[in-house]
Each structure stands twice: as structure tokens, then as C-alpha cells.
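Apart from one protein chain that is not included, each protein chain of the complex appears where it belongs.
And then chain A:
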């Protein structure tokens, strides 16, 4: 939120930058400058949408963000998630724009994007707080920039004030206001990005600068300035050393021009879309248009394709129709994308675009939901084979999509399957489902396959929820200590498999308890016995992975922090899982835990896994606090509540069984007594 302090300046800059635009309407636009901009009045009728060729081309452009080169469409997708809470914008007429189309509008026709319902406001009171009337929409609604615009100064003022409060101590309204301000700020950043290409900069018609630029029109484009940047820099330094009054006058004019250009360049500092001259090792940090001009003026190397890219952006900013946009995107593609490839960067961008376009996780969750529906049918019609087969096929299909998604992510990043909290959810879900389906293959009682389907859709539903909540790239660069494929592949993978086993065991244990609540054990003892065996087998598998994974984590810590064990919360969480699972196994061995006991303990073990997996991160202490987890606590407490309820129900089942056994004993005793009595004789 430190950026908020510059927002007023940004707004002022937008006003300055956009001022010429109002005067540059098409009819009175002799210089061909763009009629677009954030402060341009929105058209009365929505212009024709951009073609797929234009938006796809734009989405395929590479961008460096968060330390890695990715497709612009990935950046657009997560921007949309942050703004609207989903990966698309649905217009009032029902038209749905994907990330590429949204980015095209926001960059090229921000005045059109300004009227889109972009900003998700979950707390209507935040709208009231900034002086607008929230009652014109639902409590949880999406607002457009045009609707918010009158209240933007108030929004930034309040957000600036409330951002000083610790996030944990903010009220819901304060938190929503701060988030809304961040979202609006980001929209302004994107909408103002191409301003440098929309404006022709004023330059003297005569003089050494005009001579150098080879123009006498009194106007110069940003790209022309950058192309001549090195010589302009030299001229500037030469004039600065000259005491001649005419030279001073010329220097002042150049200074004014460069200041204006720098302001426009600064407005474009949000997106690093231009690979710099040199190799990826020598010059790893990509440039935005402002930095290209600065580098040229400072005499640093600027490659011809960088200037070409600026021309491409200018052409895009001024694109009036689809053909012009396609041509501009082609120019950008030939400059930035080709340069990135030559530097060996963004080589997996096409695969990444295909991954997001194919939506394998959506297909996977659909398969799991359908599988669960058929699982429910198998419960109602236990003898029907078809629903069971369909359920199995759909579960395996969902798993195939999920595993495919994980594999593609591994290829894109060149890393093992788990390196972020989000990826732990995918991996735990996949492993849990696989374990369940393998268990079903061994023990075909239709229980494990049902549990797999449930685990599959709940896991992916939670993954989607977390992705929305975090709204950050789920394939980010890692901090130095985590950036080791060896330990990610061994410790993280093993411990995560342990989580999956623990969660599956908890689910199977819970199913046992719930079944026992409605059915007597004597009605189908083999089913209950088999279910307990599944729980036991899953725990055995889990204890190996948890124990080995925990020790491997210790070995990693020993190599990176100098100690094997430090009682860090995350380490303690892993130890808790090991202890809980080991205690269950020992309880079973000693005879203290029988069928019901093992299942109730496994259900409780689920809360131990959840605490270790997510709960300890909420404590906010320790060396493992890598993940963003605010907002997760509600889901976590719901899960704790569910599992504890299952444990309590287990207690009810136990008491009921005790009472029934007592009654049976008493009846048996009475019968025996009656048989022995002389009257009976």
C-alpha cells in the first residue's frame, strides 16, 4: 500500500497526459494521435469487439512479472481475478470477455474498459463510505470505473488512511476499501500504460534538436525520441556544459520535452514488456517504455527491436480498427517475442497459454462432480453395475485431467510438482484421489471410489477458492532457500503425500462413523471391517511418507539453516502428524483402539493434518511463513468443526453400542434366568 501515496500524483499525471486527448478527437486530429484514454468520454455505443486474431496476438506477447517471463494473458488472467474475482468480465449485455480481450480493451480503449463491471465489492458499506449510493446495486456487486470515478479521490484518501492499520485489525469495510483502491490503482496503471503512444510530444520546429530528430513538424513521437535518445543525451550534456545564452535556451526546451516524456514513461512503468539489449544473464531485467528512453538517454545499449517495440505500442495505442490492431500486435510479436526467444526466455509461454486456455482443472472438477453423482446413485441402487462403472471411469478421468495439469505445470516451470501452497492443494487432491482409487481396485466396496470423487471435487473447489483469494501467479519464482529442485522433489513431495494420506484416512474414517450412525455394525460387518482396513492401510502409507518427509525436511533445514530441528511451527505441524498417526497404530496394536476408535482417531487426524498444512501458517511465526493465508481461516475452522462433529458422533455411536451391548447382556441374562427357573421347567 506504499504505492497509494503516489496515487494522487498518478491521477494528476493522467489528467495532464489526457488533457491533449480531449482536444484530439478524430475530426480535429491532424497528427493522427489516438482518440482513446481513461479520461476520454465513453462512447455511446460499444465499438465492435476486437477479433480473436488481435486479442490472441496480444495475449501471446511475453511480459516479465514477479521475476519470470510469462505470457501477457497469464498476467491478464490474474489481474482479472484480483479485480473481478473471476477470469472473465461479463458485460451488461451478457457478453463475456476473457483475459486477452479484457487486456486489449484496458490497454487500447480504456474509456471502454472503464464502463465494464470490473470491481468486485463484497461489502456494500465500502461504497457508502466513499460517498456513493450502494443501494443501486446488490450488496455484493461489480462496479465499473465510470461508476466509481466521482468517488475516486475519496477512495484513495480513505484507503491511504486505513492502509496504516494492520490488515488483521482492519474492519471488513476498511479492508474492502483498501482492496478496492488497490484494484482501481491497478486499472489506472493498465489504462494509462499506452498514454506515451497516444500523445505526440511538442518540439521546436528549428534548432539542433529538430535537426537531430529530422523533423520540422513541431511534433515528435516517443519512439522517435527513444531512437535518437543516445544522441539527444549527448546533445543535452554538451549544451549543459555550454554557457552561451542560446544554448541555455535550447537546453531548457529539451529539458521540458524530456520531462514530459519521462512523465509519460513513468505512467508506463507497470508492465515490463520489452526485453533489454544483451543476453539474459548480462541484462536479466526487462524494460518498460520509460526505461527504454532512460537507457537511450544515458547512453546504455538499446537494441533496434526495443525501438521497434515502442513503435508497435504506439501503433496499438492509435489503432482505430481491428486491422490496425492486428498489424500493431504483429510488430510487437516480431520485436519483443522474437527477442525473448533469442534470449532463451519465455520458451514455454505457448504451453502456458494452452494450459490456461484448456482449463484442465475445470474439466477435472466437472468429472469429479459427475463421478460423485454416480457414486450417490450406486448407494441408492447397490446392485446396479453401470453407475459404479461410470463413477469409476469419471473418477479416473478427473484424475487424469488433474495429473495432466500438474505435469504441464512441472514442464512449464521446470520444477517438481509442489512448490507453492496452491500446488500443495492440487497435489494432495491428486494423491488422495489416486490412493482412494487404488484402494478401490484392491477392495471393491464402492466406498473408496465415492470418497475419491468427493475428495477430488472438494479439493479442486478449495484450490480454485484459494487461487481467487490470493489472486497471484500460482507459478511464481521462489525465494532463494526454496529454489532447490532436489529438496522440493524429495521433502516437499513426500510430506505432501503424507498430507494426502491423512486427509483420505480422515474422510474414510468419517464415512465409517456416519455409516455406523445409521446402520448397525451387525447388518454388514464385512463392510465396516473393510472400511477400517482401508483407514488402517491409508494411515500406514501416510506414516511412512510423513515420517520420512519430516526427517527429509530436517535434513534440508540442516543444510540450509544449520539445524536439523528447530521447533519451528511448520516442523512441529509435521511432527504432530507423525505422532498422531503413530499413536493410532500403537493404539491399534495395544488393543485400545478398535474399529470405531481407529476411524474416529483418523477423523481427528484430519484436523491435525489441516492444522499442519494451513493452520500453522496462520500463526504468522517461524521460518516457514511463506504463504498468504488470510481468509483461509474460515474454511479451516469449518473443516475443524466438521471433523470434531464426526468425532462427537463417534462418541454417540460408541455410547449407543455400549448401551445396546448392556441391554443384550441383560436380556440374555433374563432369558438364561428364565430357562433356569423352576417355572420354566
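One rule holds for everything that comes next: contacts are C-beta pairs under 8 Å (C-beta built on N, C-alpha and C of every residue); 3 or more make two chains touch, one makes a residue touch a chain; residues count from 1.
Note that contacts and distances are computed from a predicted model.
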Name the chain not shown, per its UniProt record: "Pyruvate dehydrogenase E1 component beta subunit", "SusD-like starch-binding protein associating with outer membrane", "Cytochrome c biogenesis protein Ccs1" or "Iron chelate uptake ABC transporter family permease subunit"? "Cytochrome c biogenesis protein Ccs1"
Given A:379, A:561 or A:637, the one touching the chain that is not displayed: A:561
Specify the residue from the set A:537, A:606 or A:650 that touches the hidden chain. A:537
Which listed residue (A:212, A:358, A:583 or A:657) would be found touching the missing chain in the intact complex? A:583
Residue positions on chain A contacting the omitted chain are 64-68, 272, 284-286, 442-443, 477, 479-481, 483-484, 487, 533, 537, 540-541, 543-544, 547-548, 551-552, 554-556, 558-569, 572-573, 575-576, 579-580, 582-583, 586-587, 589-590, 592, 608, 611, 616, 619-622
